[in-house]
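Dropping a structure here in structure tokens format, bear with me for questions.
One protein chain is absent from this view; the other protein chains keep their places.
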């Protein structure tokens, strides 16, 4: 579809400063956008491209300097406006109709909504239920007694074990696994004896998990991912852990079991959290941090072990010349010895 | 099922101190257990809940102080007893019968035991064999010539490549991959030329691997996971590596190729091991450690690079004030300069 720039701006709540009568067909990065595309500036790193961009318009906030020849779409939150422009111009993925609606296996005692979309090679076990408009792509497995809400999207080869609960509008990307057994063994007589994992996993509304994530079921009670929370890829959540609402977890994060993560927590890539800890609301964990003790709400932490992130940054910077520090200490030791000897001589 | 507390205690080898005539229906954490549930105390962190727990009984060792009003189930190993209570009261997962026993594809020249349970959309290739009572969930793939023992459980979407060997009672969770090609290339003339991965993977008896693990086949000979070893999730094992018996590996561990890991080795989350190393029996590797040289049996190591864990802990603690140390050294340098100047003046 195409739309006039001023019409698009209106839908986005942006004010046009420049030519609003250009036809817009798409969105693109600032350095590659063409004359029928709009772009945005949210990361100052890309401000250098403002002068040379060929974009028909740039979503920008009112405080950012911008050359006069560039058409500006002034708005409060350029990144969110760009997101909305993408929704207007491109929309979200349309899901294909199943090639063969009969090439799935639904247990007679499962409940699948009439308007659910079930692709070939899906299996829905006994007592499971699948909500309205939910899409199950090929190779999806829904275990015994598991409940999948409305408007969910489970991409190919997702596995949800038995007795789990998915809310509405849950999106799970391919190869992600929900509700497999927690890593629980009691070591006795030289053997690791398996502890029955009798709990389940609850994924609340509006959660989206990336590809290849692994969310363990609880030994007892539940593992829970709170509403609106989003995961990137290859994330491991231990058994009995609760992740709060509206959290953001970046790829390759590992959270051990029985952790209590608050709401609006952000955890950077490859970070890890030890078991049985409490991470308060609004905490930000920097990439690669290793959280080994409870974190108070609102704190920003980094480093190994994780401490206040400003301290962690200063330590990390200092650490880039650690060898130099050793040499300086060695030199100090020599000088102090000499001073002491001179003192003795005197 | 329900059972009287004293009967349950008898089965667990525990001595009741308190009221043993309560009916027990389940197990729960100490802080949430109700009056028909038992709980346990193994981690001192939770001792604070002893006073307020509503549990009908607490599995506890004889040396841990406990308020008199709490019914105690005294035993040597409360965690193992709790595991056994869960087995008594809840048992392990019951596997569903296949919805459609004919919706799988077994090669005519494969051998599948009569009492194996083969779900829809399973493929078993030529020359493969599947043992007695083994369960293959939907989407499982068993490659050419691969041998799967008795009483194994392969959860949905597990892939086992050709010519691998799984012992008895092996459990593989969803999306786990066994026997794909090792990461082996010979770089020549600017290209990475693939080295045929002619070996295989052998998984011994009683191994359980979590979700999304990747165990590479060997270039020559074998990659081997020893009997009774348990992996959590998203673990990568390089080609030709041997992991010993009764090891425990936590999520997101990466072990490079040609490593020799002994028996009863425990490796914490997100730890890594460089290729061609030897890790002795009973070694404990702390979470996030980077093992870059051989480790003697019985050692406990941590840090990057990994050293003795007590030293690593002290270093890590010191590292949390590394910037402070830089400032102290700078201050020392100033003072020593002043002392030297004063000496020169004198």
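Observations on the model:
Here the chain labels run A and B in written order, and each chain numbers its own residues starting at 1.
FYI, a residue touches a chain if its C-beta (ideal position, glycine included) is under 8 Å from a C-beta of that chain, and two chains touch if they have at least 3 such contacts.
In this text, all values refer to a predicted model and were calculated from it rather than measured experimentally.
When the omitted chain is restored, the residue from A:27, A:50 or A:203 that touches it is A:27.
Note that of A:11, A:51, A:293 or A:340, the residue touching the chain absent from this view is A:340. Considering the whole complex, the residue from B:171, B:256, B:284 or B:309 that touches the absent chain is B:256. Looking at subunit B, the residues touching the absent chain are 105-107, 121, 123, 125-126, 139, 141, 143-144, 157, 159, 161-162, 175-177, 180-181, 183, 185-188, 190-198, 212-214, 216, 219-221, 234, 236, 238, 252, 254, 256, 270, 272, 274, 276, 290, 303-305, 307, 311, 314-315, 317-319, 322, 325, 328-329, 332, 335-336, 339, 342, 346.
On the side of subunit A, touch with the chain left out of the figure occurs at residues 26-29, 32, 43, 45, 77, 79-80, 82-83, 86-87, 90-93, 96, 99-100, 103, 119-121, 137-139, 155-157, 173-175, 206, 208, 210-212, 228, 230, 232-234, 246, 248, 250-252, 264, 269-270, 287-288, 304, 316, 319-323, 325-326, 329, 332-333, 336, 339-340, 343, 346.
The working rule: only the chains that are shown with their structure count from here on.
With centres taken as mean Cα positions, subunit B sits 25 Å from subunit A.
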